[in-house]
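Omission of a single protein chain aside, the complex is shown with its protein chains in their original locations.
By letter and in written order, the chains are A and B; residue numbering begins at 1 in each of them.
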Amino acid sequence: MTDRCRALGWAVAAAVVASLAVIPAGGTQYVRSFFLLLFMYVTLAQSWNMISGYTGYLSFGHGVFFGIGAYTAAHLVTKFGWPFPLALLAAGGMAVLAALLLGVVFMRVRIRVAYFSITALGLNEIVKTLVVNNEWLGSSHGLTLPPLPYQWVLFYLLLAFAAASTLLMRWVDRAPFGLGLKAILQDEEAAEVNGVPTFRLKLLVFLVSAFFPGITGAVIAWHWSYIDPYMAFDLVISFDMAVMTVFGGIGTVWGPVLGATLMGILTETLWVKVPNLHGLIFGALVVAIVVISPGGLMEIGDRVRRSVAVRRWWPLVREGESV
Amino acid sequence: MSLGIYAELLAFGLAVGGLYALTASGLNLVVGVMKILNIAHGEMLMLGAYTAFWAFTLWDVHPLLSVLLTGPLLFLLGVVIHQLVVRPIIRVSPTVERLERATLIGFFGVLIVLQNAALLLWTADYRVLNVLQTPVPGLHISVARLAVFLVSLALVFALHLLLMRTRFGKAVRAVSQDRDMAALLTIDVKTIGLLAFGLGSAMAGLGGSLASMIYVTTPTMGLMFTLKAFTVMVVGGLGSVLGNVVAGLALGLAEEFGAFWIGEAYKDVIDYVVLIAVILLISYGYLKRRELA
Partner (left out) sequence: MTESPLLEVRRVEKRFGGLRALAGVSFAVRPGEIAGLIGPNGAGKTTLFNVMSGVYRPDAGQVWFGGQEVSHLSGHRICRLGIGRTFQAVRPFLDMSVRQNVLVGAHFGAADGGRRGLRERAEELLEFVGLRRKAGLPPRSLTLVERKMVELARALATRPRLLLLDEILSGLNPTEMAYATALIRKMRDEMGITILWIEHVMRALMSTCERVVVLNYGQVLAEGTPAAVVQNPEVVKAYLGEKRVKAGG
C-alpha cells in the first residue's frame, strides 16, 4: 500500500469516527441506541475474531464473558456502592480472570479444536445456571441498575471500545505477534518447534478477547438498565458475535467490522420484531458462507479484486509485504 | 435416608443413563465414520421430542410408538444436512484442520437454525407429555422411566447388531477404522458416510421420542444432550458399544446422586465438570483415546 493510500485510509477512518461522535448531539434516542448497539456488535465480533479467527480455537460460548462483565459491574455498583468507572474496570478484570482460569488449563496443551469448542459452548450455559440458582449472585430475579448521571458517556465508551479493538487487531495483524498467531493457526506444533511460544500467545489472546466483552457487558447492562441471567448470558450474544465475524471475514481485521455493521443493521431494523427469525436466517447464512466462501465477505472481496477486470485500478498487495 | 430414596435415584439414573447411551451411540456413529463432531446432534433429539409431542397431542400417538415416525424423519433430516452442509464443506477443505474448523462452524450454524426454527414454530413454552406416569408395581419408578431405560438399551443393542452382523454394519466399521483401506476394498465411502450420518441423526431422534416422556420439551433442550452425548462417547470410547452403555449409565447415576447432594439445579454443572475433566485427561495424555486425541 502506498503512503498516499495509507494516509487516505486514516483520513477516512477519522472522518467516520468524527461523524459517529456527533450523533448524540443531533440524533434521536432511537438513532443513538441504534449506533450504540452497532458499536457493541463490532467490539464483540472483533473479540471473537481475536481468539477464533487468529488462533483457530473456535470459542462458541464467548458471550459468557459479556455476562460475567455485566454481572460484576452490576453487583459492585448496586451491592457495594462502587463508582461506575471502577466497576467497569473490575468487570473487565473479572472476565479476564475467568479466561485466565480457563486458559491456563486448556491452552497449555495442543487441545483439539472440537474439544475447546464444545467446552466453550457449554460454559455459557453452565455459568447461566450457576447465576440463576444462586441467591447471592442474583438468581433469576435480575438486578435493576440506577441510571448514571452521565448516561450519554455509554455511547462514547462503546465507540471507543469498537475503535480500540479494531485498532488493536490492525496492529496485531501486522506485528510479529500476529505472525506468531497465524503460525499457530496454520500448524501449532510446527510453530512451537520453530520458537513460537504457543501457550503464552494463545493465553494472551484469550485474555484480551475476554476483556473486551467484559467491559462491553458492563456498559450494555447500564444501557439496558436492568439485567437478569437470561439477558446477560443469552446464547444469542454468543451466536451473533460468531456469525457476524464469519460472515464478514474470519481472521481478518475488517471482516468483523463489516459483518457486524451489516448484520447489526439488519438485526436492529428488520428483525427486532421477530427475534427468532433473525437467528434462523443468520444460521442459514453462516452455513452458506462456510460452504461458498469460508473467508466471508472479505474473501468475496478478494476474489473480485483478483478478477482481471478490476485489477487495473485496484492492484493486489503482494503477500508478505505488510510484515 | 430410606433405601427407597436410593432405589429411586438408582432407577432415575439408569433410565436417564440409557437415554444418554442411546444419544451417544448416534454421535459415535457420526464421529467414527465422518471424523467430524456434530455439535448440532442434540438438536436432532430436540426435534424428535417435538415430533413425539405433537404426534401425541394431535393424533394420540403414544410416544413409544412415535419412534416409527421420528426415526425415519430425523434420518431424512440427517441426510439433508449431510448433502447441504457436510458434503460441500468437505469439497472445499484441503486439510483435516480446515475441515474440522469449517464443519464446526457449519454445524454451529445448523444448531442456530434448528433452535430458532423450533422457537419460531413452537415458542419457548414448556411441553410436557404426561403419559405412563403410573408407577411400576413394586418399584419406585414410573412406567415411563422403565420404558425409557429398556427401550434405549434395546435400541443400542439393535444398533450393535446392525454394526456387527450386517454387511452395512461391517462397511461402516471398516470406514471408521481405515477410510482409505475401505475405499480400496471398493466400499462406497461417500454413501456409507451419508447413511451413517442419517442413522446417527435417527438415533438422536429416537432418543427424542423417549426423552419427551421423562423430560420437559423445549427448543433449547438439545445443547445439554449434545454435551452429555459427547462426554459419554469420549469416556466410553469411540466405537465401543459396551463402553458407551456403561459410560452412559454411569453418567446418569452420577447426575442423579450428585444432584441429590448438591441440588437439582446443578445437574448440568455436574455433567459439565465431568466433560471438562474428561477433555483435560485426554488432552494431557492421561486417558488414552488415540482416535480422539
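The rule we apply is simple: a contact is a pair of C-beta atoms (placed from the backbone, for glycine too) under 8 Å apart; a residue touches a chain by one contact, two chains touch by 3 or more.
Values in this document were obtained by computation on a predicted structure and should not be read as measured data.
Contact with the undisplayed chain is limited, among A:Gly9, A:Pro85, A:Pro146 or A:Pro197, to A:Pro197.
For the chain left out of this panel, the touching residue among A:Ala183, A:Leu207, A:Val236 or A:Ile250 is A:Ala183. Residue positions on chain A in contact with the hidden chain: 176, 179-180, 182-183, 186-187, 189-199, 318-321, 323, in rising order.
Everything that follows uses one rule, which is that only the chains that are shown with their structure count from here on.
Here the spacing of chain A and chain B, counted between their Cα centres, is 32 Å.
Residue ranges on chain B touching chain A, taken from their complex, read 36-37, 39, 84-85, 88-89, 92, 97, 100-102, 104-106, 108-117, 119-120, 220, 223-224, 226-227, 230, 263, 265-266, 268-269, 272, 275-276, 279-280, 282-284, 292-293.
Those residues of chain A that touch chain B in the complex are listed here as 56, 58, 60, 105-106, 109-115, 117-119, 121-123, 125-126, 129-130, 132-133, 235, 239, 242-243, 246, 274, 276-280, 282-287, 290-291, 294.
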